[in-house]
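The other protein chains are all here in position, but one chain of the complex has been omitted.
We just call them A and B in the order they show up, numbering each chain from 1.
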Amino acid sequence: MIKLNGLFDKKIAVVNIGIPSFAEDLKKQSVPVQHVDWRPPAGGNARMRSLIDKIKKGAKS
Amino acid sequence: MIDVTEANAVALARIRAAEPKVVGIGICGDVVPGMKKDLVLHAGPPITWDRMSGPMKGAVLGGLVYEGLAKDVAAAEKLVTSGGVKFSPWHEHAGVGPMAGVATARMPVWIVEDKVHGNRTYCTFNEGLGKVLRYGAYSAEVIDRLRWMEGTLAPILAKTLVLKGEINLLALMSQALQMGDEGHNRNRAGTSLLIRELGPALMDVDAPVADRKRSLEFINGNDHFFLNLTMPMCKVIMMAAEWVEGSSIVTTMCRNGTDFGIRVAGLKDQWFTGPAGIVDGLYFAGYTKEDGNPDIGDSAITETCGLGAFSMAAAPAIVKFVGGTVADALTYTRRMYEITDGESEAFRIPNLDFRGSPQGIDIVKVCETGIAPQINTGVAHKEAGIGQIGAGLVNPPMKCFEDALEAFAERYFSE
Partner (left out) sequence: MSVVKMEIRRGAYFDSVTLMRISADAKKIAGVTAAVVGMGTDYNIDSLKRLGMWTDAAADVTPSDLMLAISADDDKLAAEALVAVDGLLKARQAAKSETGDWLPSTLAGAIKVLPEANVVLISVPGAHAAREARQALEAGLHVMLFSDNVSLEEELALKEFAVGRELLVMGPDCGTAILNGVPLAFANVVRRGTIGVVAASGTGLQEFTSLVHRFGAGISQAIGVGGRDLSDAIGGRMTLLAVRALAADPQTRVLALVSKPPAPQTLEKLLVELKSVGKPVVVYFIGAPADAIRAAGFMPASHLEDAARQASQLALGRDLTSLVDDAALDHAAEGITLHGSYLRGLYSGGTLCDEAQRRLLPVLNVISSNTPISGGKKLTDIHQSEGHTIVDLGDDDFTRGRAHPMIDPTARQERLAREIADPSVGMILLDVVLGYGSHPDMAGELASTIRDAGAARMATGQAPLIAAAICGTEDDPQDFAAQVKTLEAVGVKVFPAHAALCAFAARVMGANR
């Protein structure tokens, strides 16, 4: 039986990464939401990002 | 294949387990590993004379005169330029020094020991405010004061410690944090608690009353006296994580007035440097950013350990230096949780519901988020000997962390 980790029985609480108005709309409806002040990883530096991904992939636990 | 998460957990466990205590006072040349008569220790990463900033040069010259290696400042300069002295970072000798951080062999030093892992660290005594060696002043007044500290203050404090026994620095610092200190730019509570620790024993020390009184007045007249204990305390705590294989946690952040340098637990003995920054903050009347020296001192070891700017939420008064609000102070600390792997057990912040301060800066997180560690600091005038001209906020250059990340990936993750 697929229960999606009990999602349908939970109170929806959202982390919003990207367009701020999505978080504002959820707040208007009193839905718990946390907006993330997102910026491109490693300041958009592709080389840094691939190094980071390499390390994180190998970081295991 | 190294497991970075596991390595960092090990490093953090060692950091949390450390028990730093003041165990005594010694003479630099006697107790500091690798110290020599013709060696001058300094703050920050390795640097040569020609690249040193004004305050650092002034401190070196003054230190050489104090040490007796040169009869005056002119002779001291000749000695240096002829290669008659060597320079070495305090960090490579298990110690730390505030601002220029210059130390020579005769200087008395605090001895701090981590009772769990056995490491010892060292730091000179804080001279006070105004015209002092650490800001590059080298006048007779400065030298005289250093001589008094060596001849009178240090022996008295050494005897006091013998009577008092070891001082639990973690206990003092965690209390000071709850009293509005952050261990870097606000140390009044810590200094006050230290006087309480020493007071009764000081009464029984075999030395003239006038000298003991003057010693107490000396400590009492300098809110930052405790800084020279918070720094070796943080140094010895971070040493517990050196050099955990595969760990990406920063164990050293320091500046020499020209360069900012970091070291990483899993990259033994390697320095990663970049240009030291200019401080953004309040400058005392008559001074501006143009007069300020770039960031200088080993005091960033406090931030490395979760104090200083990382605990700004505990000492909101600091933000007045940047025209901020109490909410800003909380924000600065909150931001640091995003680049650290752990939260301190001992250092808890009342304004954040006694949450442990952000501890264990991770170079991967710094590079990924683009959030540089925050540092609060005093600003030295760029000319030797003028002293502090302001205070505020500064960050290390991202270059240090990016270079470290490259080296880390190269060391542990190249095919």
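Assume contacts are C-beta pairs under 8 Å (C-beta built on N, C-alpha and C of every residue); 3 or more make two chains touch, one makes a residue touch a chain.
Just so it is clear, the structure is predicted and the values come from calculations on it, not from any experiment.
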Inset, instruction - Based on the whole complex, identify which of B:K235, B:R335 or B:R348 touches the chain you can't see. - result: B:R335
Legend entry - Touching residues on subunit A - with respect to the absent chain: 1-5, 7-8, 10-22, 25-26, 28-29, 31-41, 43-45, 53
Legend entry - In subunit B, positions touching the absent partner: 327-328, 330-331, 334-335, 337-338, 368-371
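The working rule: only the chains that are shown with their structure count from here on.
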Inset, instruction - Could you pull out which subunit B residues touch subunit A in their complex? - result: 1-6, 248, 364, 367-370, 398, 402, 405-406, 408-409, 412-413
Legend entry - Sites on subunit A touched by subunit B in the complex: 39, 41-43, 48-49, 51-52, 54-56, 58-61
